[in-house]
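Input: a single structure, listed below in structure tokens.
The complex appears here without one of its protein chains, the remainder shown in place.
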Amino acid sequence: MAERKTITLNMGPQHPATHGVLRVELELEGETVVRARPIVGYLHTGIEKTMESKLYYKAIPETDRMDYLAPMSNNLGYCLAVEKLMDIEVPEKVKWARVCLAELTRINSHLVWLGTHALDLGALSPVLYTFRDREMILDIYEACGGQRMMTSYIRIGGLAHDLPLDFDKKVANLLKVFPEKIKEYETLLTENQIFINRTRGVAVISAEDAINWSLSGPMLRGSGVRHDLRKANPYSGYENFDFEIPIGENGDAYDRYKLRIEEMRQSLRIARQALDGMPEGPYRAHVPGVVLPPKEDVLHKMESMIFHFKIITEGFKAPCGSVYQAIESPKGEIGFYIVGDGTNRPRRIRVRPPSFVNIACLPALCEGRMVSDVVCAIGSVDIVLGEVDR
Amino acid sequence: MEFEQEVREFINGRFGEDVIAEDNFRNQLSFIVKPAAVFDICQALQEDDRLDVRFLADIAMVDWLGHAEEKKGRFELVYNLYSLKHKGRFFLKTRLPADKPEIKSLTPLWNGANWLEREAFDMMGIIFTGHPDLTKILTPDDLEGHPLRRDFPLTWEQPQFSWNKDDPPEVIK
Partner (left out) sequence: MGLEEKIPDSIILTTLDKVVNWAHKRSMWPMTFGLACCAIEMMSASMPNFDLARFGMEVFRPSPRQADLMIVSGRVSRKMAPVVKTLYEQMPNPKWVIAMGACASCGGVFNNYAIVQGVDKIIPVDVYVPGCPPRPEQLINGIMKLFEKVEKSSLKDRHEEWGR
């Protein structure tokens, strides 16, 4: 019998199905993957190093550019971590507004995921639907932060400025039409035989393996582990909201698809509660010397102007100590580990990147399977290369 | 709180002589331990069914160059451990000297440690003994040095690529 030979196939970094610049080295025997080795770093931006060289305030825009599909989640995680380090309590209104925006962000991220994942698997139309509907969320972002994607709207101790006047109307409109839209995506995919054949039983990971690989977010829940940081360690007032954590059964790509669709519904539910129960109050905490005073005061009060000037030029001095704050981003657990060293610049900002940790298990997902399943596996992990490489 | 107490008793009871100090900054439980004991503590925690510490969330690395803390050891490694059952988190911190930053790899215990350790190696130059594939992960193959060390300049151009090897180096800061 002839010796069995394998060939090495290089996929990426410029490949339409790798969601950016991921590179995978595949060793194939016929069409079966014997070995897969993801190679990352093609978008390495040095964000952690850059953040260390900046004042605490000025690092916020860098967080937007990590997971650029969920900028508000990153802002939220970073600001919560700095607030923990400085021991700041934010007003109630800020908490509710942040929850509302974070949930819209989750929908935004899942929409792009849904469109591109379906596109990779050969369904062309969902991407047109999801990108059309995503514009509604981007409109709300634009009204809040003045930018479509990189909003930097959530700031240390509050928000950049008060919620826009038509915020209620815009979000209410979104909440009204979105359940129908989700139904639309489901009619396209959930019972689509091609989609089911491509995803069911593909990229399977068991609950035990998922925990051992340190997976988080939909990857972990898809395998049947009911773990969500919003419930487990509530932050930003999530304990006041009533929602469910969907989980999968088999840990395959189809379960993760169903789970993310259900998560979008739950996000709508949370956003509805946040909108209805939003209390009145200031949009920024009053902590002189640490939190920027409101812009209206800066223009009229001498004291506020001095604080504003001092914070912008010198920043504030953080205590010596380290904090870790993790939040449930659309991709999983994003955590910020910030080490203060008594100066106005952080000694270290470490980001716990969910995509980076999740994509590490790619070999476990696709070894022993067909080449075409690799595309499905990469898609179902839901990576954003900006966050993988930072 | 109950979980934290149990962890405290467990670690102090079994590894009492390896624990240097305990820190509770902003209600976050962390143990400062000797580097040689990290692997054993993690293994014992993982095997203990009652505590159920089976989730290695993160490995963070800090460079204390030029700070008063440096005398305890230049590099600090922070293992971020989480229990899914008790929903509790605590940290194991350890210090490594500047001349020989070496520690035993956790890859036999957690698959997830593989990439986290590779990143710590690439960005901070910490050597994990027993790691199956300790290679560069984020930076280009021909970049020398470890970017997250404090003595690595933030902005510079390394004249080593084929497309710029004839240009003079451009150091801004």
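Read from first to last, the chains carry the letters A and B; within each, the first residue is number 1.
One rule holds for everything that comes next: a contact is a pair of C-beta atoms (placed from the backbone, for glycine too) under 8 Å apart; a residue touches a chain by one contact, two chains touch by 3 or more.
The model shown is predicted, which means the values in this text are computed figures rather than measured ones.
Contacts of the undisplayed chain with the visible chains, over the whole complex, involve A, B.
For the chain left out of this panel, the touching residue among A:Met11, A:Val127, A:Leu174 or A:Leu275 is A:Val127. Only one of A:Leu43, A:Ile245, A:Ala285 or A:Cys320 touches the absent chain when the whole complex is considered: A:Leu43.
Residues of subunit B that touch the chain left out of the display are 139-140, 143, 147, 152-158, 161-164, 172. In the full complex, subunit A contacts the hidden chain through residues 13-16, 20-21, 41-47, 49-50, 61-62, 65, 68-69, 112, 127-128, 131-132, 134-135, 148-150, 385-386, 389.
Quick note on the criterion: only the chains that are shown with their structure count from here on.
Residues 40-41, 44, 46, 48-50, 53, 84-85, 87, 209, 211-216, 225, 227, 232-233, 321-324, 326, 333, 335, 337, 339, 341, 347-348, 350, 352, 356-357, 360-361, 364, 389-390 of subunit A are the ones touching subunit B in the complex.
For subunit B in complex with subunit A, the touching residues are 25-26, 28, 30, 54-58, 60-64, 67, 69, 78, 80, 84, 87, 89, 91, 110-116, 119, 123, 136-140, 147-148, 152, 154.
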